[in-house]
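In this view, the complex is presented without one of its protein chains, the others remaining in place.
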Amino acid sequence: MHQVSIVNDMVIRFANVNGTGSASANNMFSKAIFRMGIPVSPKNIFPSNIQGLPTWYEVRINENGYLGRRDGIDLLVGVNAQTQARDIQDVKPGGYFVYDSTKKLHQEYIRDDIHYLGIPMMELSMQHFDHPRQQQLFKNVIYVGALAALINIDLEVLKQIIREQFGKKEKLIPPNFKSLELGYQYVLDHYEYPLNIHLERRDKIGDKIMIEGNMATGLGAIYAGATVAAWYPITPSTSVVKGFETYAKKLRIDPETGKKKYAILQAEDELAAIGMVIGATWNGARSFTATSGPGVSLMSEFIGLAYFAEIPVVLVNVQRGGPSTGMPTRTQQPDILSSAYASHGDTKHILLFPSTPAECFEMTADAFDLADRLQTPIIVMSDLDLGMNSHLSPPLVWDEKRTYDRGKVLNADDLDQIEKYGRYLDVDDDGICYRTIPGTHPTKGSFFTRGTSRDEYAKYTEDGAVYVRIVDRILKKWETAKKYVPTPEMYQEQNSSTDGILFFGTTTYAALEAMDLLKQQGINLDAIRIKALPFNQHVVDFVKAHKRVFVIEQNRDGQFRSLLVNELEIPPAQLVPVLNYDGMPITADAIMQKILSNLPEPANHKSKVL
Amino acid sequence: MHQVSIVNDMVIRFANVNGTGSASANNMFSKAIFRMGIPVSPKNIFPSNIQGLPTWYEVRINENGYLGRRDGIDLLVGVNAQTQARDIQDVKPGGYFVYDSTKKLHQEYIRDDIHYLGIPMMELSMQHFDHPRQQQLFKNVIYVGALAALINIDLEVLKQIIREQFGKKEKLIPPNFKSLELGYQYVLDHYEYPLNIHLERRDKIGDKIMIEGNMATGLGAIYAGATVAAWYPITPSTSVVKGFETYAKKLRIDPETGKKKYAILQAEDELAAIGMVIGATWNGARSFTATSGPGVSLMSEFIGLAYFAEIPVVLVNVQRGGPSTGMPTRTQQPDILSSAYASHGDTKHILLFPSTPAECFEMTADAFDLADRLQTPIIVMSDLDLGMNSHLSPPLVWDEKRTYDRGKVLNADDLDQIEKYGRYLDVDDDGICYRTIPGTHPTKGSFFTRGTSRDEYAKYTEDGAVYVRIVDRILKKWETAKKYVPTPEMYQEQNSSTDGILFFGTTTYAALEAMDLLKQQGINLDAIRIKALPFNQHVVDFVKAHKRVFVIEQNRDGQFRSLLVNELEIPPAQLVPVLNYDGMPITADAIMQKILSNLPEPANHKSKVL
Amino acid sequence: MTFIKPKFRHPLLPKNKIGYYKADYEGAISTLCAGCGHDSISGAIVQACFELSIEPHKIAKVSGIGCSSKTPTYFLGKSHGFNSVHGRMPSITTGANMANRDLIYLGVSGDGDTASIGMGQFVHVIRRNLNMVYIVMNNGCYGLTKGQDSATADFGSISKAGSINPFEAIDLVGLSLELGATFVARSFSGDKTQLVPLIKAAISHPGFAFLDVLSPCVTFNNNKGSTKSYDFVRDHMEATATIDLVPEEEEITVAYPEGSTTSVSLHDGSTIQLQKLAPDWNPTDRRSAFNNLQSAKAKGEILTGLLYINPESQDMHELVETVPSPLNSLQEKDLCPGPEALDKINDSFR
Partner (left out) sequence: MTFIKPKFRHPLLPKNKIGYYKADYEGAISTLCAGCGHDSISGAIVQACFELSIEPHKIAKVSGIGCSSKTPTYFLGKSHGFNSVHGRMPSITTGANMANRDLIYLGVSGDGDTASIGMGQFVHVIRRNLNMVYIVMNNGCYGLTKGQDSATADFGSISKAGSINPFEAIDLVGLSLELGATFVARSFSGDKTQLVPLIKAAISHPGFAFLDVLSPCVTFNNNKGSTKSYDFVRDHMEATATIDLVPEEEEITVAYPEGSTTSVSLHDGSTIQLQKLAPDWNPTDRRSAFNNLQSAKAKGEILTGLLYINPESQDMHELVETVPSPLNSLQEKDLCPGPEALDKINDSFR
């Protein structure tokens, strides 16, 4: 079982019980690695429950920047008795199992192909703290201290994090320090350290930040000038509005009066939440809501209203697992079709697919411009993995020169210049009409917004020809949208393979790693990452340029693939589905295997010499 | 302007004001033609309003049985001053305009290519009736009398209809007779009759009936043994539950106690309506709801629950026009995608597509068997045209030997035989598991129904592998369903053309006529009518057997075509959309034109000599 | 009823304080049934806004779906309107109001729209004390979908012919009192003398002002004890299974002094008892409003007037402490923290 050193490349998993305060200790652990300049990516695997059930925290550390999920645990910190048997099975041969040796390990749990490292965490904690609640809490910090010694985390980095975190509650600093040291010292006294898998400081982070997607989304709404946020709590979207609120409180309070330049409305349900958004944007404010699958289902009647009455809406869908309540604390990308075609009747909606927190920020801000420009719902398609886990991300960027695009809105002066205003007149021949905000002008520009058919002057009509004119014009807007939505990212200067790989959102992490893995086997794939629906010409060109395109997504039914076929009229056989839908983020390995199994003639896929 | 006689082939339109009692007079008109043995098909074109707005009643009479809508009005009865100008324009050259000559016709309305026939309807009515309300009502009967003379309707047939209708309110019979005669006599006295377009008795009806689709749907639910109907009023579905109630009152009241063997629940909204259905079927009753697009949108969260928790649901979607409130009194088939994939997450639902009232009856009854057998929502996709208009239909049939298929339900004895019951165990390897009804057995068979992920024993789990097993098994059920759903109808013994035509629901009427029109031009198309999703092998074979298939549907986005591509992996280019979405039923002519414009090489499409 | 309305305005017609004619507050011609109570309420709204000298474009009209919800087309043609979806007017109005606190929000709904599908939103808009007028045009039935019972059926305590409504009616006035609404009133569509001042008071109230207005449906309020002519209509409709015959009726008007009781005869000949609060009624006492309401109900009477007003009402903006200027008037410079602030934020995530 002697192994060579593996530096800065490992997966560490913590097996905890929720409600025991492990979250903060685990976060501290990841942050320290980040601060040591080593790329790191933690994932929370938590139950739909508040206290007493198993929860895992899985950290991938990889100095090459591969931060998608990877199977195979190198080191597992197992402090949950309920799951110990299974946890031990999950350690990969040659790996480590760190456990609380206050209680003896079951004899039957012993595998002979892994290492066991007992630390008497609870015992140490009880020796130093009186109150049971503190004993429980600091036990977690003790194992962080132990890990610091075992895999070589800089203790000072950890302490600095504690200092910053408890700056205002100073009395909490010494017990945290103490706990760290207890664990650290125990390892020093009892084990050879560091282990063969361990860390070394690097400078691989650059200006990157570590942030949850939902926080970045909330910040995007702040920067885009949203003033009315309406929502109803639902995992995993709840922290979007929380992020918005956190920064609104910091940045949007009138310093003199203490009054708010924003309103956050906790609605009575999701129907009301999106209704409030529609009311607010109709009335000229920027407004948004965030929800997850069940919420989108409930919102679908209203989404259709916004589509047909042409009202800007920004809706963040932080997707979670399964139909119905499903797996509410697991990740998937299962709402592609239900979001794209939400609501009855002929409707289709603009979707944005961020894949990093920086894009959550940027695309959320873009969503407001797009909504105002295109006067229609814009759905930001995030997911639990992106939204609720911290990700290493490029910093959030706000271009100094950027200004809000409020789209075609007429003010009083504009109206004075117009002979006869028609809300649904396609003056510019781009499918987008001019809207007016209530209260703008004493005599001109008022109209009746409605979900029923109406003519160009917003007058109710049951005339079929007029209806056709209006819905065809709305379709023209869809064409226009292609100019405005973010263009896909290409990962090659020029296509060089007959096969392509296509992905979006959080499948990106694993997809890029899989490409590199395949390249190592001499298989070169062209790649495209899609950022928005409607798909524009680049997507068409990419698909056309390849005999076969692997479409990677995280749902059972290959929904994104359906969307591609349907919107671009692609022969389905050209698109090979690569699916994962067990609620855990897809791994590079799974992608690679699936692609390999589809490549009977590997020779074809070697890079062409140009 | 002299023309040859046209017998039993015409379109007659009545232009009325709603709320004036014209509906009953118009119905009487159609019924009389039906009773004269001549195929007839009336369509109501009514506003979303109760009184005072234009409404039309368009009757196609065709002894060859072509009863889809046809453009070009042969005779228009224009008794609505508001629309007279437009109505007159709609009469085809050589046609007739019958109007109330109590008021003089505007000079500018005079066209020289049509005939004007003034009848002083109001004047006649006022001469014979005192009360304004009666004057208004009988004016309508007067024009029916006039038409009887003009186009040769048997007066006795009309009188018999009146006798039957007012059997219990005898005092209403004489004034109706009187009115008929007033109109009839006026024509006799003032015009040459009958016109060159007129009727002659035939025997082309056979055992057919004339009934609204919704009434047949309601009857289907009665026959299938539905006991709990939960609904919320919405046009055009309201009359489904009304139909159910009408017959429940007749057939389902315990004669001794006067108590009901059914419960009709007018819910507070559509969410509650489908919730009640789910509760009732979970508890072992047959139950259904009927709604239209906005209702389906509101139901979508619950539809996902029923899909995932595997609860039988029968949902009738009587489709209407447009997204949002849209054109609530116009017909479309615009909810194909939103019904097939209703709800967030990976879901797909079984759809049935009736095209006649007889099929509304049969498929509704089937829907209950399918729901019980497959333990999932079954959506009957009707539409306004089918549901709210009277159609000439084969009689409703209930096979004496038919018995309810209640699917896999375990009773107490079954349970006693089972060691360990698992609600979601795929015992028979067809994806369908055994359910139990609450209260069945004191100690065995109880389980917890839920929308969250769970294992084969209905125990909550967040284990991804179990989730995958369950949703894959649900997909297996989808394959099994192909065996159970109605198979498509083929219109040829053997395929004989390179091109096919594919349709479903109410497009059938016009599609079949279009085929004949094309045949007259030497163009022969193979045809298939689809009755259900999932599509089975017949559909695959049909599409494969043809170079090109025209898909006829009534929505903007070609939703059925998308469904075909998506479910059958068909190259989209093979399917040519033929669309109509102005809210009026599609015409044979429109289909023919579209197909012709897509047939550059007509030679190819002539029938092959076999 | 549709006919052409004259555009011409007589120069001697009265103007209000801000120089508008009453016609400036009117809307398109109504397409409701002749005699429908809803039209009377529209008229009262026009009158109230005219008398209050509100600039029409400073009003936003919001409604759900139903005959009642169509009425905003028929008044205040110079105001923006939003005919939203069934039962969701309150959420639309909430969003709109939060975006711009400076407009007047006039919400119109029906008893189906409010008491059934819209119940949840109704309850919660009351709870938030949103500054708006909320008028329910209450006819005890679903007019637009052809006369099904609503959850407020039967205000006359006489059960409907044919289908006897087996359920307790929801009293929206009692309900809103219980929920702490800060302005609660009831009136009758045809009682202009009472209705116009109530609408004016509701508009002036800083918070949620609820107005339950009984509004007879000509066509579907087919109560027992109806007159001969009604029988004729019913017989005809029953025999032919069509409901296409709408009797043209006159608007029902009523005038009776405060503190008294009157009996109103509806289109179909049935009657309801209205009781008007006395002039010395103290509308700031919520408990006595409750008690009076219950007593009247026990007597089969319907209490009308301003039952309750909370003079201390604080509207939602005050409760959630937004800035005094409308949120929709804030500009990019007020809202966007800019790149430097973002640098600091980025730093906090390192």
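When the chains are written out, they are named A, B and C in that same order, and each has its own residue count from 1.
By definition in this document, a residue touches a chain if its C-beta (ideal position, glycine included) is under 8 Å from a C-beta of that chain, and two chains touch if they have at least 3 such contacts.
Computed from a prediction, not measured in an experiment: that's the story for all the values here.
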Chains shown that the absent chain touches, full complex: A, B, C
Residue of B:17, B:73, B:210 or B:474 in touch with the missing chain, whole complex considered: B:210
Option from A:27, A:62 or A:393 whose C-beta touches the chain left out: A:27
Touching the absent chain when the full complex is considered, from B:260, B:483, B:519 or B:547: B:260
Omitted-chain contact residue, chosen from C:58, C:127, C:146 or C:350: C:127
Absent-chain contact - pick from C:40, C:63, C:91 or C:116: C:116
Touching residues (missing chain, whole complex) on chain A: 18-24, 27, 48-53, 82, 131-134, 137, 165-166, 168-169, 172, 232-235, 238, 266, 268-270, 294, 324-325
Hidden partner interface residues of chain B, rising order: 34-35, 207, 209-211, 219, 222-225, 227-228, 230, 247, 251-252, 254, 257-265, 267-269, 271-285, 287, 301-302, 305, 395-400, 403-404, 436-443, 446-452, 460
Those residues of chain C which, in the complete complex, touch the missing chain: 116-120, 123-124, 127-129, 151, 166-168, 170-171, 174-175, 178-180, 287, 290-291, 294, 319-320
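Here is the rule we go by: only the chains that are shown with their structure count from here on.
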Separation of mean Cα positions, chain C and chain B [Å, integer]: 37
Between chain C and chain A, distance of the C-alpha-averaged centres to the nearest whole Å: 44
In chain A, residues with contacts to at least two other chains: 301, 305, 450-452
Numbers and ranges of chain C residues touching at least 2 other chains: 85
